[in-house]
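All protein chains but one are shown at their positions in the complex.
So, chain A:
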Amino acid sequence: MDRRLTRYLLRRLWLVVLAVWGLATLVFFMIKAIPGDEAQSAAGITATPEQVEVVRERLGLNLPLWGQYLAYLGRLLHGDLGSSIFTFRPVTADLGGALPATVELVAAAVLLNLLIGVPVGMLAAAYERRRPDAAIRLGAIAGGALPLFWLGLILQHLFGARLGILPISGTQSMGMEAPRVTGMATVDSLLAGDLMGWWDAVQHLVLPAVTLSVPFIAFAVRLVRTSMITALEADHVVMARAKGASPLRVMLQHGLRTCLGPIVTLIGMQTGWMIGAAVLIEGVFGRPGVGAYLTEAVQQKDTFAVLGVVLFTGVTVTLVNLAVDLVQLVSDPRVRAAQLGASPLGAKA
């Protein structure tokens, strides 16, 4: 068992290394595909010819293509993604500053997804092919068809501008800012013991998080419904029903437990999609996250910033997928059996 586990882990890690290398190669060729002088774009439009030459030398652009490729990989290994031509700071530093706001937003959206998507999906499964199920199905399809950026604008206009019950943009009100520790407004204000500030930060988080979660909840509802219906057809559930278990107990104890695998996988997958979707939301709600940084960088034609974010996101998603697989391995005996070839009961197969 132990040797099989080690072999599985080594294989997974090897695949992660392979994926990261592939991503880096992809980004390298994206840089190469850009028309014009790369040294010029790295140094900025205002750079003098001398400065451009210095940059050319430093980036190794005088080397042949494979030399440039190796130099690029070498810089990546040192955590060097290049510098932004707009903020004049290393892209990694910019990313570090922007990451907390995105993590906060994605975490809030995932939480909403679990709190709403899973119960509603179970409800639909419980009423399979009856009125509530049909209504939920329509709602889920409609939720998946809403353009996020448009929904965000409308919610912002309705609840922020018209009704004035929620703040329109930013992460905290003026004068309410907590001292920066983690960079997440909701966490920092709690750390500072400032309850008013925390409430203020939460209010700022509501609209973007709700907007971001809508299509993901729609997707989760359908997935939970489908896997729940399959789970409820299993023999052990029929058995539990026959023994007189209450419907609620059947749903939670017997149904939901077998669906946890797909739900964990879904949450993992959605984290990646959400980083992509945050690109659309953060700009609308003025949250200084990775998505807003990326949008800004695209508009400024800030090549290294954009491709730095591309690489960073790809690596993040790869790592999240690895984490999901490991969680599955630890929590689900069936996955363990399939991946490691061990019997689900722990006995020799």
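Note that contacts are C-beta pairs under 8 Å (C-beta built on N, C-alpha and C of every residue); 3 or more make two chains touch, one makes a residue touch a chain; residues count from 1.
The definition used in the following text is that contacts and distances are computed from a predicted model.
In the listed set "5'-nucleotidase", "Cytochrome c550", "Carbon monoxide dehydrogenase" or "Oxidoreductase", the entry agreeing with the UniProt name of the missing subunit chain is "Cytochrome c550".
Residue-wise, the contact with the chain that is not shown comes from A:L146, picked out of A:L99, A:L146, A:L166 or A:L190. Across A:R75, A:R137 or A:R241, the residue that sits in touch with the chain not pictured is A:R137.
Listed by residue number, the positions of chain A touching the unshown chain are 15, 18-19, 22-23, 26-27, 30-31, 33-35, 124, 129, 137-138, 140-142, 144-150, 153-154, 157, 161, 222, 225-226, 272-273, 275-277, 279-280, 283-284, 294-295, 297-299, 301, 303, 306-307, 309-310, 313-314, 317-318, 321.
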